[in-house]
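All protein chains of the complex are present and in place, except for one that has been dropped.
Naming follows writing order (A, B and C), and every chain is counted from residue 1.
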């Protein structure tokens, strides 16, 4: 099924292993005539890149994107846009010790069983490094969606939750701290939690909330390609994601219809928005919001049992430089995937054309 | 984007409105040589059909499937399988009162805005009636997946939760009660809850848990078409679904890596299974399990405000015969969609061929 | 690869065997708000149906299309359009004699080898009967393409060629004779040729030329989905087609660049049109024209050797009622497939939206 393409009209196809020469991708279906803001694209990559703060992996990668085609004199030509990001920090020796070892809760074992061969260096294709290519394409998509506001932020780290509803937050503050939580007080607690976990050589999970505002009414293609179904697939395809909910989500399953129904205002907007901006799989013009659950990173700097390729349980200890919590770096990835979903519907509905 | 097709190799394309002449679909890509058990297919439809118990809508529909092609002397020929289910119970008058009214938290408003025209009778295409076609295709898929055990059940209704883990349940008991919860004591409480809600003219949400056992190792196509991403999209495409989580799900986001990692046994199985049978988007041979959240049905038999097409708030009251809780009838739909996802990977990996 | 779907945005999925209960299809992606002219649709089916003249098969089939969904009060709703055409003339006994026989140059042998089982009645799925579903969808597509003129006609039967270029023809005359050649004198010779061949119990091939006028500039998606590549695939997918050429076609391969180049007029049109209205895979606003080669029908009413399933050569003689020449009935099919190709690009380019 060749699973390395996302989208139907604005299509992203990616390639690349963590420790190969480069990762990259092709964006096919981008409309022509878009004057690209390259700084904005690089800025999104910088939000994702390692080494940006003390609570993320200290690995250093410049993550500089090079565009190879589809752009002429700074403007998209409507032809496919090829790009690469060179891997400059390939400490393969860091990984030689896991050549024949399957780390617990990693993809080592399943890749080996599925493909019979794997690039074990840094997780190869299963490394979250591939998400840099999603960020590049998402950054291009965002430039086609100028009127749509896409804001993701860290809504929980472990058992520390940002209790405020998104309406009470100032998204301009999200980038003001390392954990990307727009509430500074909560951010502080999240950061110290992550530092504490890191000191223990452990890792911790968290959740990201994403809010899409000013999305036009009518996006979504029932019955299978509903807007929230595509958003869900997009988020679940991100490394370490374990769950997705939109609007009232799992809480909605505890409610009654009389509590849950969103009553209309005369202009078609609704007084409440438990629907999360989507009804029948189609955007209704209200804010779209959803929550994504990330598991703790599997690589911990503690001794634990692993399996080797001969079927022996062997003790191993994570080396290399890993994230104690993926959530801060996942924010731009969630935004990028949301942008890719929205732009695909945009183009299908001839909104951009 | 023509969103009425699901699957890439085993493809289901559906059509049909709640109150049209018939609903139906085409299954394309089904291997030849499969001797179909038609009773088993009809039995799945019977599990979904209305009027089967006192806690579901009392509308009567036989939901008899008629196969029109792709089968010769009871055996699939490898050509596309067309089928229809006639609509025998089209009480359109029941719906005349909503011709110009958008019911709260229904798809009336979004369909009208997206398409400019809609078949308002019984929700038209947005009616859950279309899921009958998914059940037909899923029942065919199940017959290609004989060794895979697919068991869904009701795990919560409102605030009544089935606390037992799936390992402690006897799935053979799921069909022994109207709410399809394999724990009879919990089932009783769920049923009385639904009856109470129904008496109030209200509705209630719930969750479905689904367990896939004996799935071969190696299903899933990273990086975008990961197994859990496709399962998530499949479930989110079902009417009224608000959330999806697999394995540790949202709880996993609260955990640490040292708690969450699944340590290996020497045979490659794992001592725990917080991964939910999927690592790196690929099945690892352990049980796959996930949970799906359903919102309460929007149609309630209480007075509430609606919006009419002229922009006036009008009082309306649900008529017709509706489900107080969709979850019991959703069980076969969840199983069907899971089967469609698995069979697609099966065929792609040449397992069936 | 589930090959029963055509198109990417305006998608047609078909099903049905020659002698099953019905054939049919689903049109997904048709825009909403189109008031359908059902007589025009049935009229296209009538142009294709058997028994319409003395030079086609005398089999009688009313070929009445029944729409089951996607249309409300005569207007498309934007949801998938399901339709069926009942098979009313299933003389299966006509085919019992070929149950275990592979007819020369039919699909009997390849279907049996590929699928291991086949519906041998009337060729089953390989029968040209399935093209009736293409005509239905094409007729809907034509109604979305009102300004585009699509005219196909018979340009040769055996060695009788219509020598005049299409510019010298009056397309309104195409339907004025049974062979659908707009030049009455040539039509006469073609008809008598077919009658002579028929009397011999033999069949004859021919070619269809199709002209698309007033197609907007800019249709086509290089580098793989060029306009003429999709047109070629569409035509080659029709039963009995052996070749496709557009513009100068195979003659162009004998020419020099100085002869072949189409010089511009100041308005961007060209003085000549050897390009056939397409440059670089994209329409240039000039007339698009192409030619399609049809082989002679394989079923002849003469004794010939066939192969039986036990590997014996057996003498057989075609029974049933077959076309001495498929070309006259192929005209609406060629037009339908052309319309499906054009409408898909239309919608992709947001022209209709």
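Just so we're on the same page, a contact is a pair of C-beta atoms (placed from the backbone, for glycine too) under 8 Å apart; a residue touches a chain by one contact, two chains touch by 3 or more.
It should be emphasised that the depicted structure is a prediction, and the values quoted were computed from it without experimental measurement.
Trainee: Using the touch definition from the header, name the shown chains in contact with the chain that isn't displayed.
Mentor: Looking at the complete complex, the unshown chain comes into contact with A, B, C.
Trainee: Which one touches the absent chain: C:83, C:111 or C:153?
Mentor: Touches the omitted chain: C:111.
Trainee: Out of A:23, A:65 or A:282, point to the residue that touches the absent chain in the complete complex.
Mentor: In the full complex, the listed residue that touches the missing chain is A:23.
Trainee: In the full complex, which of C:67, C:83 or C:102 touches the chain missing from this view?
Mentor: For the chain that is not drawn, the touching residue is C:102.
Trainee: Just one of C:43, C:302 or C:317 touches the chain that is missing; which is it?
Mentor: C:302
Trainee: By the contact criterion defined above, which parts of chain B meet the unshown chain? Give residue numbers in ascending order.
Mentor: 8-9, 79, 222, 348-350, 353
Trainee: On chain C, what residues meet the omitted chain?
Mentor: Those residues of chain C that touch the unshown chain are 1-6, 8-9, 14, 102, 104-107, 109-111, 113-114, 125-126, 130, 156, 158-159, 197, 202-207, 217-218, 220-226, 228-230, 232-234, 236-237, 242-250, 252-268, 270, 274-276, 278-285, 293-300, 302, 304-307, 311-313, 344-345, 348.
Trainee: Even though one chain is hidden, which residues of chain A still touch it in the full complex?
Mentor: Considering the whole complex, chain A reaches the absent chain at 1-5, 8-11, 13-17, 20-26, 28-29, 32-33, 66, 68-70, 72, 75-82, 84, 114-119, 124-125.
Throughout what follows, only the chains that are shown with their structure count from here on.
Trainee: With centres defined from CA atoms, tell me which chain sits nearest the overall protein centre.
Mentor: B
Trainee: Compute the distance, rounded to whole Å, between the mean C-alpha positions of chain B and chain C.
Mentor: 39
Trainee: Averaging only over C-alpha atoms, locate the centres of chain A and chain C and give their separation in whole Å.
Mentor: 47
Trainee: Return the distance between the CA-based centres of chain A and chain B, expressed in whole Å.
Mentor: Taking the mean C-alpha position of each chain, the two centres sit 27 Å apart.
Trainee: Among the residues of chain C, pick out those that touch two or more other chains and give their numbers.
Mentor: 8-9, 79
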